[in-house]
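Only a single protein chain was left out; the remaining protein chains are all shown in position.
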Amino acid sequence: MEPAIRIQPGKERQVLVCRGTGCESQKAKVIFDNLEKELDKAGLSGSVETKYTGCHGFCQQGPTIMVMPAGTFYCNVTPDDVAEIVETDLKGGKPVERLLFLDPKTKDRVLTFRDMRYFNPQRRIVLRNCGFINPEDIDDYIAVGGYEGAKKALSMTQQQVIDNMKASGLRGRGGAGFPTGMKWEFANRSVADQKYIICNADEGDPGAFMDRAVLEGDPHSVLEGLIIGGYAIGATKSYIYVRAEYPMAYERTLIAIDQAKKKGYLGKNIFGSGHDFEIKVKLGAGAFVCGEETALIASIEGKRGMPMPRPPFPAVKGVFGKPTNINNVETLANIPVVMTKGGEWFASTGTEKSKGTKVFALAGKITYSGLVEVPMGTPLREIIEEVGGGILNKRKFKAAQTGGPSGGCIPAEHFDVPMDYENLTQLGAIMGSGGLIVTDETTCMVDMAKFFLTFTQKESCGKCVPCRLGTKKMLEILTDVTKGKATLEDLDQLVTLAEDVKNGSLCGLGQTAPNPVLSTVRYFRDEYEAHILKKECPARVCVRLIKFQVNPDKCKKCGQCASACPADAITWKKKEVAQIDSEKCIKCRSCILACRYNSID
Amino acid sequence: MKEKLQEIFSNHHGTRDALIPVLQDIQGEFGYLPPEAMDAAARFCRMSPVEVYGVATFYAQFKFDPVGRNIIMVCQGTACHVMGGARILEEVASQLQVAPGQTTKDGRFTLETVACIGACALAPAMFVNKDTHGRMKPEKVAEILNGAGN
Amino acid sequence: MDDKLTLTINGISVRGKKGQTVLEVCRENGIKVPTLCFHPKMPPYGGCRLCIVEIQNMRGLPPSCTTPATDGMNISTHTDRLFRVRRTVLELLLAYGNHNCLMCEKNGECELQNLVYEHGIDSVRFKTTFAPKPVDDSSSMIVRDPNKCVLCGRCVRGCLSVQVNGVIDIAARGSDSFITTFNGGLLNDSNCAFCGECVASCPTGALTPKQSHFKGRPWELKKVQTTCTYCGVGCQLELNVKDNEVVKVTTDPDLGGPNKGSLCVKGRFGNDFINHPDRLKVPLVKKNGSLQESTWDEALKIVADKMGSIKKKSGPDSLAFFSSARTTNEENYLVSKFARAVIGTNNVDHCARL
Partner (left out) sequence: MTNSIEELENSDVILLTGSNTREMHPVISSFIKRGVVSGKTKLIIADPRRIDLVDFADIWLRQKPGSDVAWLNGLMHVIIKEGLYAKKYVEERTEDFDALKKAVSTYTPERVEEISGIPAADLIAAARLYAGAPAAAIAYAMGITQHINGTDAVKSVANLSMLCGNIGIESGGVNPLRGQNNVQGACDMGALPNVLTAYQSVTVPEVREKFAKYWGVKSLPEKPGLTIVETIDAAAKGQIKSLFIVGENPMISDPDLHHVEEGLRKLDFLVVQDIFLTETAKLADVVLPAACFAEKEGTFSNTERRVQRVRKAVEPPGEAKADWEIISEIASRMGYKMKYANAEAIFDEMAKITPSYAGMSYARLENGGLQWPCPTADHAGTKYLHKEKFVRGKGKFHAIEWIPPAEPTDSKYPLVLITGRVLSQYHTGTMTRRSEGLNGLAPECFVEINPIDAQKLGVANGEFVKISSRRGSISAKAVVGETTDVGMVFIPFHYFEAAANNLTIAALDPQAKIPEYKVCAVKVEKVA
């Protein structure tokens, strides 16, 4: 799905410069400034419009530039390349070949984004505008149909809006997948003098960044979602709770709110409907648990972000004791489209119980990491091999980890699983917020479980005992495993404790914290046993169990290890097996990562 | 300090729900939360100082000691972990001779970790103040640190 | 309006009232659900995960202390699943603390001790890797031992919600959490008013009254309910007595009275004057310009004779009586009666105005 491109009247072409966090960190601002200068020099300022956009997802190849309407897509652009693009493409009408995307499979240069295998299988609803509009210009959003959904909703009854939402089958994208329409209905039925709708933009899952991309690239879609939701449930006040780690998302959200206020889309009597609606932005302060609804509410109220048992549910007693509905960014970004195109239209995409699309943050040992949006039910294989370009360095796929610290992994034997809520839950890996971390044979699954548990253990609020101390004890056992100090009894204890923490914890954080452990034990018990019984880490990750010796049977004598060693601990001569000097070795694993043949034990 | 606090308070409504934004502004001004400022924030938000302390220590963002002139953040998110973020952290820590959360003796650097900044596609990533350095390698650390302000 | 509810608990039909929690209904019906962070005076917390129950058509294991009772609820309070979680919770608490009952002041009235016993725990299956933290012994009234703390938050709620003194809160998070004063200082350097609400609400030996240490085991103490001797609030308290000595003051919201289980520093920690060596033990009579020990017989004879003779010589209004706002009603009544009926003067007053 491609958005309607709006080019300024009187201009012929448009150059889009991506300024999402990824590209911005690689001098996108300088590129943009150079572009304006060069266009001016070339006398093209009158006919070519420049625009910067939010992230369009292909961060791996950033910074990127697109020339519209042709769709010419330039990758890895440096500030010095700009002059050539202006000269050759915009003036000369020919693409700059060397900056076009190189398809690694066909070895061909690809001219437009439409032809790229990365974008091709994607279907963009949530990210429909990301990378194509200027996130700091409300008119750009309006030009592509923005705020039409809100206008339509406000002309309907609350129940009609809720019914439409129910018909869409949209489920909360924050992780639990609760049907949004039903959630609205509950909040709608609560009677109170004041209700709230909150946008949860506290994207805490390490490895997921779709919410950030939406707020950075298309903040108005979230505001519009809130306006529609607020109307449906009868809320006149709203908060957007943004992670403090996302300064750009915060800034752009503030700008968007300001612009919407000036247009009369926020404030008193919005769109002349008689309905009032205001949005405030709250900046989180670094606590993963505040993604949990009741903890988020506590945090907004200025308290320690500790969850409260439910019931009472936020729909009955939420922020400041008032009925409150909380939706996540990705959910909200879907809503304007559900309104304009209708619930049935939305429900036509996806699987039986999982409608619409899902944005995945593809990362890890994959060729193209970035944001991808695909229809619900797209097989994992397609996401990894087609969109993601396969595993990095031609290594072997081991597992995909979904759902971050709350999730689990999908091993190679389930590589073809269609990705929807039910299938993932069945495999013990949840949809979560959409983090999709790809691992290969150099990833240790025990270490992976330990990584997530370290995270949840650190992020536990400490209120309930199973989470506060249970995760600590689990982490201690896991650490013993990675040091070769654990027994099989310890492994059994780990699993029973994991079950107790899952059953016994107060909130979602604790209830799901054991998932990475349970899931890896389920699919990779052999790796655990190797650590315990053989005192070996098959993936060569757990440093205490690595000998740092070259296995002469596997060594292909290529010398990659020697050149990667930062400590000059490896000696290698052509056609000879490399030697590691254990005195000098600092156990940094650079050699292991460099070796394509897994020949270092 | 009194005037600066007054200025911060004048931008907020003196109720409990303003506490976290007030603390964020205080940290923005002073780099950390001085005890006197927490005490003043407590009065402003009409809470007891210990509750302010309880809230502030709950959130990872808040610091209780003065920070260095440059903040180095090394991402330890999933993608960065898988791509070797721990190794980058080790390298930075060993070059600066401080552990995460600490400030170098000369006050030039404070080292911190972050549990994902959403730059997963650039993993492993580290940040010097507001600058992002993606696809980090241990050998690039020295150059980046040298490039930071004094 | 009918506010009666009918619920099923462990297969038995019971009654409850609208607005009650599941725990309250259980307790009213004699069903014992274990609790640790729950305290009847305080807002519920739902953190210890011991009062969890299973409720039909409800996900997970909701804590009974926060879950509102609703009509028709079907609740189980003692299933194997619940028992297993509760046991794990208790074992985890034991693994991460110093819970040696032999050396604990709270032995015999410790809620954790009782729970561990009730759950049949005779060993902890987890390896203990507990690192002790320093004990705060700075104040002369309250000893804080974080190693015995289970982070139930009762002291904090007592301080913040009941007394609203704002001295302690939970700091940090997760397994690093600890109970703290402002900026982590010692209790004696804090703004603590030493009301002892925290001590009274602590279920373990983490907060104990210092003056009572080694003065008597709970089962050796006789508790006598009385009214506080200090200000005019009239707090109800219990004097804990061992060997004719008041060694501790305790409270209970069930004692009635205006204070609902709360006290201030004087009522809770200010009764050691009772045993003070300076107490007057025998009558004193002034002889040759100085007070000397005497007998009741001699002293009372002097008083009766002297007052009698002054009354005779100078009239009843040359005598005056100061009664006391610190003695009982009965005694004030008698002083008034004495002045008026025995001596015949209205010269009787007390320090109401001072």
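As written, the chain order gives the labels A, B and C, with residue 1 at the start of each chain.
Definition applied: contacts are C-beta pairs under 8 Å (C-beta built on N, C-alpha and C of every residue); 3 or more make two chains touch, one makes a residue touch a chain.
Just so it is clear, the structure is predicted and the values come from calculations on it, not from any experiment.
Listed residues C:45, C:96, C:126 or C:194: the one in touch with the omitted chain is C:194. By the touch criterion stated above, the residues of chain C touching the omitted chain are 140-141, 161-165, 193-195, 211, 222, 224-236, 239, 241, 244-246, 255-260, 262-266, 269-274, 276, 278-286, 291, 296, 299-304, 306-308, 310-311, 314, 316-342, 344-354.
In the analysis below, only the chains that are shown with their structure count from here on.
The chains touching chain B as well as chain C are A. In terms of C-beta pairs in contact, the better-connected of the chain pairs A-C and A-B is A-B.
Between chain B and chain C the centroid-to-centroid distance comes to 43 Å (mean Cα coordinates, whole Å). Spacing of chain A relative to chain B, judged by their CA centroids, is 23 angstrom. Taken residue by residue, chain A touches two or more other chains at 287, 304, 458-459, 461, whereas all remaining positions touch fewer.
Chain C has residues 170, 172-173 in contact with two or more other chains. For chain C in complex with chain A, the residues that touch the partner chain are 45-49, 52, 60-63, 66-68, 81, 84-85, 88-89, 92-93, 95-96, 125-127, 129, 150-151, 153, 170, 172-177.
Partner chain C is touched in their complex by these residues of chain A: 287, 289, 304, 308-312, 457-466, 468-473, 476, 493, 497, 500, 503-506, 511. Partner chain A is touched in their complex by these residues of chain B: 15-21, 23-24, 45, 47, 54-55, 58-62, 76-79, 81-84, 87, 90, 114-123, 130-134, 138-139.
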